[in-house]
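Can you keep this structure in mind? I'll have questions shortly.
One chain of protein is taken out of this complex; the other chains stay put.
Up next is chain A:
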């Protein structure tokens, strides 16, 4: 069953079919992986490493990419070796600044191939399709607004 992820304003909303709920809950409770949203397109893996290392040793970082351009599109996954370290990231790094932007972290059930790509029509994240504001760190105006 596919999980549908939707990100609005950096808040990570997990929309899943009914039957998977329990399984999903279990995965989230044991997860050592965090989704990180509202990054600037220019935020590097190195910067993410530096910030998120403050709560523990990082196992892996997977940068979110524009599906067409294969460039960073403002989100990533951070996986820790231990759940406790991920919890501390949720407590102390979530809602603070990276690259001058307030970033948001959320529990993630675990990276699977394909999830590193944005699911917006234009290749980036869904939130960048529809937003009306101008965000210099995320390509300017939203895609829809750009094309109008």
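The criterion applied here is as follows: contacts are C-beta pairs under 8 Å (C-beta built on N, C-alpha and C of every residue); 3 or more make two chains touch, one makes a residue touch a chain; residues count from 1.
To be clear about the criterion, contacts and distances are computed from a predicted model.
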- Out of "Nuclear cap-binding protein subunit 1", "COP9 signalosome complex subunit 6", "Large ribosomal subunit protein uL22m" or "Auxin-responsive protein", flag the one the UniProt entry gives for the chain missing from this complex. "Nuclear cap-binding protein subunit 1"
- Which listed residue (A:22, A:46, A:113 or A:133) would be found touching the missing chain in the intact complex? A:46
- Task: Sort through A:36, A:78, A:98 or A:126 and give me the one touching the missing partner chain.
- Result: A:98
- Absent-chain interface as seen on chain A, which is shown: 44-47, 49-51, 54-55, 57, 61, 63, 88, 91-93, 96-100
